[in-house]
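Presenting subunit A:
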Amino acid sequence: MSEKSLLQLLQSRFGNVVTGGDADAIDPWIQVEPQSLLNVCTYLRDDNKLRFDLLNCITGVDYFEPDAKKAAKSPWQPHTELVYHLSSIALKHTLVIKVVLPRWKNDQEGSLPEVDSVSSVWRTADWHEREVYDLSGIFFQGHPDLRRILCPEDWVGHPLRKDYQMPLEYHGIRGR
Partner candidate 1 sequence: MTDFTELSAVAMLPLGIVWHTVFFWVFAALTSGFAIAVVLEKNVVRMALYLIATLSATAALFMLAGAHFIGAMQIMIYVGGTLVLLIFGVMLTAQSAFVSMRTSGGEWVTGAILGGVLFAMLATNAISVKAWRTYYKEGTQVSVDAVETVAPIGLALVGIRTDARVESPSGPAAIQSGYLLPFEIISVHLLVVLIGAAYLARTKVQLPGRSA
Partner candidate 2 sequence: MRLNVILFFGKHPGAKRIVAEFINSLLSLSSDHALGYVVASLIHCVLLLHVIAVGALVFIWMERKVSGRIQDRLGPTRVGGRFGWLQTLADGLKLITKEDLMPGAADPLLFRLAPYLSFAASFTAFLALPFADGWAAQVLNVGAFFVLAVLGLEVFGVILAGYGSGSKWSLFGGMREAAQVVSYEVPLGLCVLVPVTVCGTLNLVTIGNMQAGLFTNWLIFQNPFMPIVFLAFFTCAMASVNRAPFDLAEAESELVAGFHTEYSGLRWSIFFMAEYGSMFVVSALAAILFFGAWHGPLPVFASISASPYLMHIANLAGCTNFILKTVIGVTVMIWIRWTLPRLRIDQVITMCWKYCVPIAAFCLVGTVAWEVTGLPWIGDMTPNRNPMGSVREHWAQDDPVASTSHSVVIAEGRRND
Partner candidate 3 sequence: MATGFDSRVVEYDVRTDEMLVNMGPQHPSTHGVLRLVLRTDGEIVSEVTPHIGYLHRCAEKIGENLTPRQWIPYTDRMDYLAGMNMNLGWSLAVEKLMGLQLPDKARHLRVIIAELGRIASHLVGMGAYGLDLGTFSPFLYAFREREKILDLFEEVCGARLTYSYITPGGATADLPPGWIGRCEAFLNELVPIISDYHNLLTSNAIFIKRTCGIGVLSAEMAIDYGCSGPVLRGSGVDYDLRRDGEERYTEMYDGYSFEVIAERDGHYPKDHQYPKVPQDAVLGDCWHRFYVRMLEVMQAIDLLRQGFDRYSAATGDWGTPIKLTQKLPKGEAYLETEAPRGQMGFYLVSDGSSIPWRVRARSSSFCNLSVTHEICRGVPIADVPAIVGSLDIVMGEIDR
């Protein structure tokens, strides 16, 4: 199944849930509404023509420019993107799903944006979501055990956010 027909299929199936996409990009992608991510993913996995049985990777990308001067020139509004790379072992095709989230929930600094966990669809999402939560600061609703995974449990902040500041001190160890 070619990328274009795949995108069309999804757009026809889910309609306005799929809010965008680019079939001509290096890796063709579709953008999905955060609320219906779980539905789309379940469909992608279970549909006989798609069968995306393997979740390769989840990436959180923080679009934010801490430098105000540069921020004025940047082409996008600050936001956070979740990128899901999927592939099908059975049918040998791939797909990228993007979910756009606000940097902070309700624009309140410190409250993490929320999205449904897909760990019930692919169990590999369990650790990947923990990593994204840990490093990029995105809260996954319905995750069975959302703890930090790479940083210590009492670490403050989410290092892969562009406005992250290394703490001055961590348990007596100099940070900066």
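Note that in this section a residue touches a chain if its C-beta (ideal position, glycine included) is under 8 Å from a C-beta of that chain, and two chains touch if they have at least 3 such contacts; residues count from 1.
The candidates came about this way: all candidates are chains of the complex that A comes from, given by their letters.
As the structure is a prediction and not an experimental result, all values here were calculated from the model.
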Check your understanding: What candidate from 1, 2 or 3 touches subunit A in the complex under consideration?
Key -> 3
Review point. Where on subunit A is candidate 3 touching in the complex?
Key: 25-27, 53-57, 59, 61-62, 83, 85, 89, 92, 94, 96, 122-124, 126-128, 131, 135, 148-152, 159-160
